[in-house]
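Note that one protein chain is taken out, while the other chains of the complex remain in position.
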Amino acid sequence: MRKILKSPTGLIGTVLLAIVFFVTVFGPWVAPYDPQAFDPINRLAGPSLQHWLGTDQYGRDLFSRMLNGAPSTVAFGLGATLLGVGVGSIIGVIAGVAGGRTDSIIMRILDGMLAMPELLFTLLIVTFLGGGTTQAMLAVAVTFTPGMARIARSSVLSVRTREYVLAAQARGESQSWIVGREVLPNALGPIIVEATIRVSFAIMIGATLGFLGLGAQPPSTEWGLMVAESRQFMFRNPWCVAVPGLAIAITAMGFNLFGDALRDAFDPKRSH
Amino acid sequence: QGSEPVPGGTLKVSHSTRIATLNVLSNSGPAEYPCMDMLYSGLTRMGFDNQPQPDLATEWTANDDATEFTFSLREGVTFHDGTPFTADDVVATYETILNPDVPSAARSVLTMVESVKAVDDLTVKFTLAAPFADLPYSTAHANARILSRAALEDDISKLDTTANGTGPFKLDTYDSARMVRLVKNENYYKPGQPYLDAVEMMLFPDLAAETANFLSGETDVMLTVQQADYERIASSSGIEGQQIGAGRYVCVVMRQDQEPWNDVRVRKALGMAIDRQLMVDIILEGLGRPAYDSIVAPELEFATDKPEIAYDPEGARALLAEAGYPDGLDVTLIASDRPAIRAQAAIVMQQTAAAAGFNLEIRTMPHDTYLAEEWMQGDFYIGYWGMQPTIDATYNLLLTSDASYQDTEWKNEEFDSLIQQGRSTANPEERAEIYAQAQALELEDKPYIVPFFEDVLTASRENVHEWSVAPISRFYFVEDVWMDQA
Amino acid sequence: MSLAYFLRRFGAVLVVLCIVSVAVFSITTVLPGNAALMILGENASAENLAALERQLGLDQPLIAQYFQWVGGVLQGDFGTSLRLQLPVAQVVGDAFWNSMALAAIALVSVTIIAIPLGTLAALRRGSVWDLLIGLLSYVGTALPEFVTATLLLVFFADPARQLLPAGGFVSPTEDFGGFLEHAILPSATLGLILMAHISRQVRSELSEVLSSDYVRAARLKGLREKRVIRRHALPNSLAPAVAVISLDIGYLLGGIIVVEEIFAWPGLGRLLIYALQNRDLPVIQAVTLLLAVVYALSNLLADVVIAKLDPRVRYA
């Protein structure tokens, strides 16, 4: 952790993430207004003392909505990533450990899944599942699975030929002991790094799905949906698209920067 | 602003939904209707006054009990390919419309037609199974346009991409992804018309893009203007906005064979718990009128004035308590995500009804899921309907016991028989009386909550004259449109 | 590059596409709702619905539909769009070229900008330039396309200012200038993420190469700095950059879906969304398959380019 804080990217990333997590946990409580409450007189207003970041087309307070949307947006990112990374890693580890035919069959199928552009694949799945937040989360998780499986597999493969694993094999250790104690702990680094960076992708894809009407649905305060709902009004009040848009950007950037710093910290080449 | 029409010019009309098919029998897209109106003619055609006008039929007569109609056809009309138009084409068209094996949208308003016969080359006779005074309205149905027998006997799927009609314009290019181009029909039956050389229907799926292109002068007409943009667009220089009072409405479907909607007091309470003016202001940006729980638009013939229902959360709460829900009511309101107005209506309802003890949880779902799982099945959802030409058509669509889309399970024999009477009565005063009773029944029982009627909004550049949209937005009379020539 | 290597890669592409085709078909056919319902919408009566389903062939068993489709695809016939009632090949054909034009403009212009930016950042590590470019790339990767697009619209396409068209499409054969003008904002949107990605990759790759032994050796040979960069450092950092670009084509193809929708660009992405909304299965299948093919082929092409750039893989 100290290593992460030392690099400027890591520091900025950590600060951004801290803000994001603060907002996620406390945002709904500190919000000055009910995120759904109308203020018909102040529709589409710019920032003012009354509404710090302005209001949307119903006169709902953008600041409160943004704060209120944080938990669902962040939870979406974390949930989808956790699910995708979890399942992907299991598949990848199985492929990497089993090797041989199992490995090549799994890899061929994963290649097939990876041959579709990520968003396209997500779209198909989410349409198949019928739209909505949970469905979108599942879809993103499924989309992440093949990529994560590959990373997990290559990570496992690179560890599997290390000499300490060979030594354990030569010693006659059981397969499960080798996987659990020698391979996994050392293969975890790249997986964690990738997962962190993927959270930002998950958030962005989730927002995109919300935007396309396939993710969160009104009256949710999910940020992507907020952009979609008020896009019509963007020329009348740019704030109503800028606020949620920048919220997404800041969150994604936080995870990105933090992930990069984490990668540097894990990278033996850069650490002394 | 010259008053004498000048011929020539290409009218560029922007629209935001695809012209997915040219099949006049079944299409229903907002941008498909103007194309149909330009490419084809029907026996009759709805005017801006909501009355049937002569089109290919120059005049019509009915027998006394309104079971037989005779239409005299216009002479010397030819299809775009030059073949002459005769009574036989009319017969072929109506036989196809009535054929249950062919999907056709007009069939639902023509179910009473028993047979269509050509009396001679320029006369057809409709025989009805039951009296139906509004037949000339039905023949004006946007999907009941006359096709040639040749086209109908050919592969019917060719209708999707080709058109051989008798309308003022001929098909030139059909590219559903971008543009449909129509050119002047030199042999149109109105002499000297159309004035325009061509019309280009240009697709802009993104509203922002469409607006920007219209404002910058790339297009001449914006077929549909969104409420959010109307003021800005209409007030731009060189642009004329049109706000046409019409009968498109959102309705709240409450299945009346289900708790709690089987109790009229609950329905009434919900009606009082809705701030209709707020909805008009926020959702329609003021471009519409509050409606008071009747699906009959004020524009329709025989429409009665509906008493105003004020926003009265206290009263609603009391009524709800009376109905056995003193602690309020938790219900889930379903809204499809398309068009956005459904979810918007739900959101405003949720906010205003909360004060009356209605805890509405909104579930917005993709339109396909909605169609497959909720529509006609769910017990509390947001419906959205276009204007129908007559009270009869309006009620037969939704409220009579055998209506096409009976989604409320509100069945009232008295109401049914009134509608039936209205059909067979030719005398206008009598009909007015009958329809007034029917509307009173509707108001009393409140099968639907109808919060507002939406105006039709369109806009054109100043150099475009006579651009207009009929309230039921299926008829455009583009042959009358002309442009100043630079 | 040996023949075996190429054949193996090509074979892998075919296998992958087979899997994709099965996946696409199975996902699409189990989508809820159906085209007839979507076409008729709330005008559907049971009778009309049945008639339309019959007409569209939706009443046939799935397997029959699948084999019909596969058989057709192999002969270049993707069937008929359920919604548009046009041959899918025709519907998809134009859209395909429009999309490719957009993607190509984005990719080419971005590459032209991003590679020098990355180079600059790597050569001036720690400088203000490096910082700015790094910042740009972080911001770029953190903005989803729809946010970028919306912000660009607010800034550049505000009707009050009319700097650039807010969307739409002009055929390049009719008015090339207009075509380019309309392509600016969508391709800029697509380009931002790519630019961030590519410049960052070039920077890190080049930094690595610059600290490699052979660059040191080249400098110790007394070569001029310009030659060291051009002949020794850059060529060796390009191959990995190309690898990244080829992966980014995946993003690009995903990105067009959103960007085309927002900017009303009549391409595959818009077509896909339209088809998804209308359950137009043949179109969904064709577009998906096409995008997968483009992606696979571009990866294959990238491998060939990499083999050209890097003699080490040429005989792998």
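The letters A, B and C name the chains in turn, as written, and every chain counts its residues from 1.
Keep this in mind: a residue touches a chain if its C-beta (ideal position, glycine included) is under 8 Å from a C-beta of that chain, and two chains touch if they have at least 3 such contacts.
As a convention for this text, contacts and distances are computed from a predicted model.
Peer 1: Which listed name, "Na+/H+ antiporter subunit E", "Peptide/nickel transport system ATP-binding protein", "Dihydroorotate dehydrogenase B (NAD(+)), electron transfer subunit" or "Cytochrome c oxidase subunit 1", is the one UniProt assigns to the chain that has been left out?
Peer 2: For the chain not displayed, UniProt's protein name is "Peptide/nickel transport system ATP-binding protein".
Peer 1: Could you tell me which of the visible chains the hidden chain touches?
Peer 2: The omitted chain makes contact with A, C across the full complex.
Peer 1: For a quick check of understanding: of C:61, C:76 or C:311, which residue touches the chain that isn't displayed?
Peer 2: C:311
Peer 1: Spell out, residue by residue, where the missing chain touches chain C.
Peer 2: 3-4, 7-8, 11, 212-214, 216-225, 227, 231-232, 235-236, 239, 309-312
Peer 1: Spell out the interface residues on chain A facing the chain that's missing from view.
Peer 2: Chain A touches the missing chain through residues 162-164, 166-173, 181-182, 185-186.
By definition in this document, only the chains that are shown with their structure count from here on.
Peer 1: Once you draw an edge for every pair of touching chains, what topology comes out, line, ring, star, complete or other?
Peer 2: Basically all the chains touch each other, so complete.
Peer 1: Name the chain pair with more contacting C-beta pairs, choosing from A-B and B-C.
Peer 2: Between the two chain pairs, B-C has more contacting C-beta pairs.
Peer 1: If I average the C-alpha coordinates per chain and also across every protein chain shown, which chain's average lies closest to the global one?
Peer 2: Chain nearest the centroid of all protein C-alpha atoms: C.
Peer 1: From the mean C-alpha coordinate of chain A to that of chain C, what's the distance rounded to whole Å?
Peer 2: 22
Peer 1: When you check chain A against every other chain, which residues touch at least two of them?
Peer 2: 127, 130, 231, 234-235
Peer 1: Among the residues of chain C, which are close enough to touch at least two other chains?
Peer 2: 31-32, 153, 159, 261
Peer 1: Hey, which residues of chain B end up touching chain A in the complex?
Peer 2: 207-208, 226, 228-229, 232, 278, 281-282, 335, 337-338, 340, 343-344, 346-348, 350-351, 362-366, 369
Peer 1: Where on chain B does chain C make contact in their complex?
Peer 2: 18, 20-21, 23, 26, 28, 100-105, 107-108, 157, 160-161, 175-178, 203-206, 208-213, 215-216, 218, 232, 236, 338, 367-369, 371-373, 375, 383-385, 404-405
Peer 1: Can you name the residues of chain C that touch chain B in the complex?
Peer 2: Counting only chain C, the residues touching chain B are 31-34, 37-43, 45, 47-49, 51-52, 54-55, 80, 83-86, 91, 94-95, 153, 157, 159, 162, 165-169, 261-264, 266, 270-271, 274, 277-279.
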